[in-house]
Structure formats: C-alpha cells, structure tokens
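Worksheet for the structure shown next.
Only a single protein chain was left out; the remaining protein chains are all shown in position.
Moving on, here comes subunit A:
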Amino acid sequence: MDEVIFLEVLEGDSVQARHRLERFPASVGRGYSNDVILDDPKVSAEHLRIERREDGALVLRDVGSHNGTFRVEPWAPLAELELAPDTRVAVGDTVLRFRSRNHRVEDTVVGPAPSAPRTRVFERPRTFSLALLALLGGSLLEGYLTNYGRTDWGELTVALVAPLALVLLWAGGWSVASRIARKQFHYRAHAAIGALVLLCGLVMPMLLTLVGFSLGVGGGMPLVHHAAFLGLLGWGLYWHLRYVTRWEPGRLMRVLAAVTLGFGAVSRADELLGNESFSESLDFPRTLLPPAFRLAGARPVDDFLEDTAGLQEEVDALAKEE
C-alpha cells in the first residue's frame, strides 16, 4: 500500500469524515491521545493501531478493544489485518474504509454551462405577499357573494383564516421536504406557490362557470373543470418539486404528467368504464347569473323542443342496455 493512506468514516454509502494518515503507527480510538478520534460510545478509548510492517505492508491491529474489530467482507472478527485498497472494517457502530492516495475517482459529470443564479418569481418577497393578499381578498369576496342570507361574520372570518392557515401549513410541509433533500427551506417560495395554487383553485372554477353560463354550454363543463383542476395540480406539484428535488425540469415534467393523468383517470374511472349508477338526479348546469352575463342567444321554444329529440334516442338506448 502506498505511503499515504486515507481513513474514511462511512455513514451508509457516503463518507462522513476523511482522515489523512501520514505517519505510522497511527492510533484510532475514542480517547484524545489518538491520531483519529471516533465519537462512537462502543469504540474503546484505545481501539486499534495501523502500523508499517518490516516488509513495508500496512497492518491494522486491534489493541485490546472491548467490543472488538471486524472485517466487513466477509464478516469476521480480527486481531490483525493487512490493509488493501477499499478494505472496510467495523468498530462499534462505525464502519471505516481505507483508501490509498492513487484511488481512481469517476469522471467529472459534464453539466450545462452554468449561468448566474436567477431569482425565480416565487422567491421575490412581493410575490408571496401579493399572492396571499389576492387569495384572502378572493376568498372573502367569494364568501360574501355566495351567501344570500344574513351576513354571517363567523363564516367570513373562516373565509379569511382557513386559506391563510392552509397556505402556511402547506408551505411548512414542503419546506421541510426541501430542507431534508436540499438542505434549504425555501419557505417563502413554497408559500408563494401554495397561495397561487389556492388562488387559481378559487378563481378558475368561477371563470369556467361564468364562461359556461355566458355561452350557454349545456353539458360537458364538469369535464372541463376536472381537466383544469388536474392542470393546476400538475403545475403546483411541478414548482414545489423544483425546490425539493434536483431533477432535470424535463424529467420532472414527464413524471408529473404521468402522475396527474394517472390520478385523473383513476378519479374518473367509473365514467371512463361506462359504469353509471342509478340516480334520480337531473344532470344539467344549475348556474344562474345576472342577465347581463348572458352572451349566447335564446332559442325559440320550438327549436329547443326539437333539440330534445336526441334525448329520447339516448334514453331508449339506455333502456335497451340491460
């Protein structure tokens, strides 16, 4: 083995600490007299020693440790071991690996040309505050407009507090994930994304309902709502995950497209399979808005009744199904 070797303290597959050993004998243990100190309670104060033998080979020797020293592959207790590159040895709960100076490392990963780090719109402090304000305002307005009874202050308070609490908790969850995976919380970015998703979730159905009413769309709006919801879900997850994983945007997008489409298909599986349970409900759009919102023209009564001829065929076909 080469003159200089490295002792690596492993944690799983990754290296927790790396010590350069230049002089021999080198001692390893928990005590402060050692060359390499291991903070492992199961390691003895004087645990092992690495010496150069007369023939020049490096030898690891247990110096009477309490819990012993073990070779990892194959697993065996040892008193003395000749060190070879990549030898792994277990002491207490710690695994040590020895490497020589000429250990070959893998080729450098060729990355895209680095560019100056760009502050995304979510990371700007103003984005978060504007999104949150818009969300709270929208929620309050929605609570006011959809309540046709007496003003219910309790309900309006909930309309304010609920989205606020939801955004903060939601961002908390994601930022913990970011911290674990990328060592940084990105709390404000996650909160801004969460607020924008909720805002869209509030505004989008209103807009779709408005469009559906204005144009007099007779059916099919539930499908559009579903598609819009899936799109929003995919968008939100994409940006949250950009702050959690290090995946390439392309890969992330492919994965999320598969996930959201799969989720969408599963949640509509009944319909896609053509299973319709018996129901006495009437399925047609119920939204009524002030007359000024109506863009589609009104048809004469005769035309409307003529249009219903198709219904008869539809239900006749249903009656024959069973």
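Just so we're on the same page, a residue touches a chain if its C-beta (ideal position, glycine included) is under 8 Å from a C-beta of that chain, and two chains touch if they have at least 3 such contacts; residues count from 1.
In this text, contacts and distances are computed from a predicted model.
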{"item": "Name per UniProt, for the chain absent here [options: \"ABC-2 type transport system permease protein\", \"Putative aldehyde dehydrogenase\", \"ABC transporter ATP-binding protein\" or \"Serine protease\"]", "value": "\"Serine protease\""}
{"item": "Touching residues on subunit A - with respect to the absent chain", "value": "144-150, 216, 218-219, 276, 278-292, 294, 296-302, 304-305, 307-308, 310-312, 314-316, 318-319, 322"}
